[in-house]
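Right, one structure below, let's go through it.
Here the complex is missing one protein chain, while the rest keep their positions.
Order of writing sets the labels: A, B, C, D and E. Residues in every chain begin at 1.
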Amino acid sequence: MQEFIETKSEISIFETCFQTKLPLLLKGPTGCGKSHLVEYMAHKLKRPLVKVSCNEDTNSADLLGRFIIKNGDTVWQDGPIARALRSDAILYVDEIAEAREDVMVAIHPLTDFRREIYLDKTNEVLKASAQFMFVASFNPGYQSSLREMKPSTKQRFVALAMDYLSVEKEKEVLMKTSSIDESIAKKIAFLGKKIRESENFSLRETVSTRLLVHAAGLIQSGMNPRLACHIAIAEVLSDDRSIVEALKEFINLQI
Amino acid sequence: MQEFIETKSEISIFETCFQTKLPLLLKGPTGCGKSHLVEYMAHKLKRPLVKVSCNEDTNSADLLGRFIIKNGDTVWQDGPIARALRSDAILYVDEIAEAREDVMVAIHPLTDFRREIYLDKTNEVLKASAQFMFVASFNPGYQSSLREMKPSTKQRFVALAMDYLSVEKEKEVLMKTSSIDESIAKKIAFLGKKIRESENFSLRETVSTRLLVHAAGLIQSGMNPRLACHIAIAEVLSDDRSIVEALKEFINLQI
Amino acid sequence: MQEFIETKSEISIFETCFQTKLPLLLKGPTGCGKSHLVEYMAHKLKRPLVKVSCNEDTNSADLLGRFIIKNGDTVWQDGPIARALRSDAILYVDEIAEAREDVMVAIHPLTDFRREIYLDKTNEVLKASAQFMFVASFNPGYQSSLREMKPSTKQRFVALAMDYLSVEKEKEVLMKTSSIDESIAKKIAFLGKKIRESENFSLRETVSTRLLVHAAGLIQSGMNPRLACHIAIAEVLSDDRSIVEALKEFINLQI
Amino acid sequence: MQEFIETKSEISIFETCFQTKLPLLLKGPTGCGKSHLVEYMAHKLKRPLVKVSCNEDTNSADLLGRFIIKNGDTVWQDGPIARALRSDAILYVDEIAEAREDVMVAIHPLTDFRREIYLDKTNEVLKASAQFMFVASFNPGYQSSLREMKPSTKQRFVALAMDYLSVEKEKEVLMKTSSIDESIAKKIAFLGKKIRESENFSLRETVSTRLLVHAAGLIQSGMNPRLACHIAIAEVLSDDRSIVEALKEFINLQI
Amino acid sequence: MQEFIETKSEISIFETCFQTKLPLLLKGPTGCGKSHLVEYMAHKLKRPLVKVSCNEDTNSADLLGRFIIKNGDTVWQDGPIARALRSDAILYVDEIAEAREDVMVAIHPLTDFRREIYLDKTNEVLKASAQFMFVASFNPGYQSSLREMKPSTKQRFVALAMDYLSVEKEKEVLMKTSSIDESIAKKIAFLGKKIRESENFSLRETVSTRLLVHAAGLIQSGMNPRLACHIAIAEVLSDDRSIVEALKEFINLQI
Partner (left out) sequence: MQEFIETKSEISIFETCFQTKLPLLLKGPTGCGKSHLVEYMAHKLKRPLVKVSCNEDTNSADLLGRFIIKNGDTVWQDGPIARALRSDAILYVDEIAEAREDVMVAIHPLTDFRREIYLDKTNEVLKASAQFMFVASFNPGYQSSLREMKPSTKQRFVALAMDYLSVEKEKEVLMKTSSIDESIAKKIAFLGKKIRESENFSLRETVSTRLLVHAAGLIQSGMNPRLACHIAIAEVLSDDRSIVEALKEFINLQI
């Protein structure tokens, strides 16, 4: 497990929520490390991790479970919530704001003092142990549908806002994930910071650490650093040719 | 059962509706204590409580019941309404305005002089005993869909408007639910009041008692009080960074 | 059966339609007595009453019947129309304008000279006897969906417009349904009239007799009359706090 | 069978289309006699009549047929088109413009030189005999949905526009369907004409012969003629109280 | 098979596409002869013809085939595409632009160099022989839905624009399909041309050869020529009474 690089007490906040049994909501842009934090903390707290990503069709049966036909018999299949409760896991519901509204209602008894789920189809109550934790995430800057979390759901969580790494920390990540040397790693990390700060590119979402890692990987394979940044960063961030060209020129100035 | 702290005769109004067999509609914002009142009254009136939360997909079969396949046989499964009628319970239909319109039609015979439900699928009439009570709730300040209760449904209820607790009463709640001392409890309760009164934050919904309880719980666990309020209150109330920052500054002035 | 208090020949018009086998359409606001008239006339004409309330999902199978699986066998289950035809009942289709359009088409042969329904699923023709009557209702001042009755359906009916009772008649109703004394009954009936006449409250729908009956019932149970009117009338008619307060002040002037 | 009163060669046009095997489309307002013409011609041509009314959910399977489960076996059930073809009937598809588009496609081979339907589910071709005729109708002044007939469908038909009867002919109809005397029959027929000609009432659709027949029936039963016209005509034509009152005053001047 | 009357090399273009195995797209208004051309060419090239008309609900399973339950067994039923491929037929997909988008995707491998379809449900690859040809049609002047052909689909075809016949050629068609004499046939053909050229009638789609054939057929049966044109042409082209009357006057001037 790659270590999580803290920027503002993310680890201790996560631990306190785990201990006080409060559900935690991670807010932040694509690729800022939300998933990494949860994976790291599951490792640190020695809990299994059950992860599910929501989309606009995700409904409560997808999360709780359903009866399926198997070899002619009807058998119950736990969904991720039931699996997590039975295994005292950390349950990570990614992009929760995308899910259908019945998901929100379904998790209510799990996210207040009751800490339980009633599976009406099997007439079973699943109680969360002290080792279970509910973590959800969403990206406030981007919602694909018109859905939004209702306050009655959101106010059940403690919320932690996350953001991109600093240049210094991002450089370290690049050096760990690929074996490029420090000077080029620093240039790429600095390029990421510059693109994020710039308001000239009208980007729907800006460059994530993931894109910088991709560029570093291509460079390590022997690709020309500028070309690597062009196809791993510029072409990914926009489909508008003039913006892509502007990004490429910007890259050429930095790399 | 934690005691319900009355602000305007909620308990006696609830009891009179129970005695005169009138359905009761609780109106009020998220976290003002609607669920707590119902739980407390079920305890006080010594009735079981059947609770169901509605969402935009909730239909009449979800509430009345349906046939399900179980071990190859078709068996009837009571929904919450049928369960409540058979057990002389208090039935609490939370966020009723969200439900599909056929729910409204289905409850009509239960909410007028007939006080009965006809389950056409089992050809059974369920009559409410004198011990059965119908309670519904909704939040007038927030509707996730464009649905609204039809007057022909709403006029079947007696309506009780609820609001947040006073500072003094909310302080008591905080001290009961966590063991923080009175001075910090009072500061947090006062902070809640101030945020509710302020019109500077453009909040979609304001701070509920639940958020103050979360903050108190984090503080009790040893977290810095300001940080606790930041993540339990400010980050939960808004995703707009400038509003979150304004809330944090506001918190820092009070705590 | 509580007697129906006529205001404009409702009873004789109903009887003439019954005798001349014309379908009758009742038009009027929520709570003006449409259901009561039908119940009273079924009693008076000594016919069973089959009632069904429509919503935006009601389709022709809901009214005609459908095959269901019962103990492994497929059995036909009559819907309300078929039940009414077989029992020479008065069929009352409430809020007909809400139903799906296939309902309108399905009732066409029942509402013209043919007076019959063809159940294609059982290949059966059900003929209406001279004792069968079709009554429908809708509220012209409120349609929850964008649906409206097509002229080709509406012109099959004789239409009877209904309205609220006079103060004197409503007072009698209040005294019959609860045992409050005449002076308070008159005040409540007069309050109803005043709210209906006022144009100051911007109400989506105004006070029905039902609400006045609720208030009377609460008063009879010993509740303060003003509080009874506040929660049975003012809080039910609006969710806008300033309108609710205006209604309460208006109530306090009258009661 | 009540005789059809021709106004512009409807009978001979119908007969010519029957002989030349051209499908016929009847266009005209609600209640102008489209259904009556088809019923009369089926009688005159000694053909059985298969009638189906379309709504916005009517699809090709509703018209062609489908497999149904009956006593555990899967059996094919002819729809109205198949029934009509097998029995050399006149097929009358009422309000065809309302049906789903796949209906239009399904009838194409039946309405051109092929005059046949392919039932792909039973792999059967049904050929129309010389005795089969396809008649459809729609009301150009009213479409409940946004659907319209595609030109590629409409141009398969010969079209016959129909309109209301003259005063003299409508008077005869009223005298035949009820035994009221000529003077009142004439007044009612004249009232119909006047309402149709008037542009003062902003009616969505104007008075059909059916409404005049209803009024005559109520009068025959002993109802006051003005009241009969009020409830059979004025209350049916509009739900706007001021228009209804204007219609009633207009009726009182004529009757 | 009635001969196809060429106006601009339709036959040789069709033959070249057949020989070079390019899919052909026929574009043109209702009734201009698209279907006739395909039927004629199937005859001329001695290939069977498989025709399918699309509507807005047509999906890929409708065209490829599906499993159906037959006498308790699950059997595969070829759709029109599979039938055409197995029989080396000309496949004619009429009004292709109306079909659902998955149809477009499904035909991609059939309309490029692969010339094959993969039936995933039966795990079978159907290869087109040299005798197979794919022809599609649509009417650019009329789309009932908002659908349009994607360029990635359309650029797979060679496109042939078709238009109405000349007066001389249309006259010949009328004389062949009915036995009216040349002078009236010419008048009707000329009437068709004049209506098509006129911009006074605001027609959604103009007169097709089919309508002229209908009029000729009615005249042959002894109907008055003007009446025949009124009901076969004017009443079919428009439902607007003033436009219909203008068309009738126009007809009366010509016939």
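Here, contacts are C-beta pairs under 8 Å (C-beta built on N, C-alpha and C of every residue); 3 or more make two chains touch, one makes a residue touch a chain.
On a predicted model such as this, the values are computed, not experimentally measured, just so you know.
*Asks:* What shown chains does the left-out chain touch?
*Replies:* Even though it is not drawn, that chain still touches A, E.
*Asks:* Looking at the full complex, which residue from E:Ser129, E:Gln155, E:Asn200 or E:Asn252 touches the chain that isn't shown here?
*Replies:* In the full complex, the listed residue that touches the missing chain is E:Gln155.
*Asks:* Which of A:Gly31, A:Pro109, A:Pro151 or A:Gly192 touches the chain that is not shown?
*Replies:* A:Gly31
*Asks:* If the hidden chain were put back, which of E:Gln2, E:Gln19 or E:Asn252 would touch it?
*Replies:* E:Gln19
*Asks:* Touching the absent chain in the whole complex: find that residue among A:Val38, A:Leu64, A:Ala232 or A:Ile251.
*Replies:* Within the whole complex, the residue contacting the unshown chain is A:Ala232.
*Asks:* Would you indicate which residue among A:Ser60, A:Thr111, A:Thr153 or A:Ser208 is in contact with the undisplayed chain?
*Replies:* Touches the omitted chain: A:Ser208.
*Asks:* So that we can see where the missing chain sits, which residues of chain A does it touch?
*Replies:* Counting only chain A, the missing chain is touched by 30-31, 53-58, 68-72, 77, 95, 98, 139, 142, 144, 204-205, 208, 210-211, 214, 217-218, 220-223, 227, 231-232, 235-236, 239, 241, 244.
*Asks:* Hey, which chain E residues sit against the chain that's not shown?
*Replies:* Touch set of chain E with respect to the missing chain: 9, 13, 16-17, 19-20, 22, 25, 27, 59, 67, 74, 100-102, 104-105, 108, 112, 120-121, 140, 150-152, 154-161.
Convention: only the chains that are shown with their structure count from here on.
*Asks:* Show which chains lie in contact with chain A and also with chain D.
*Replies:* Touches both chain A and chain D: nothing.
*Asks:* Farthest chain from chain E, comparing Cα centres?
*Replies:* B
*Asks:* Once you find the CA centre of chain A and the CA centre of chain C, what distance in Å lies between them?
*Replies:* From the centre of chain A to the centre of chain C is 53 Å.
*Asks:* Need the CA-centroid distance for the pair chain B / chain C, whole Å please.
*Replies:* About 31 Å separates the centre of chain B from that of chain C.
*Asks:* Note the residues in chain D that touch 2 or more other chains, in rising order.
*Replies:* none
*Asks:* Is the chain-to-chain touch network here best called a line, a ring, a star, complete, or other?
*Replies:* Line.
*Asks:* Can you name every chain pair that touches?
*Replies:* Every pair of chains in contact is listed here: A-B, B-C, C-D, D-E.
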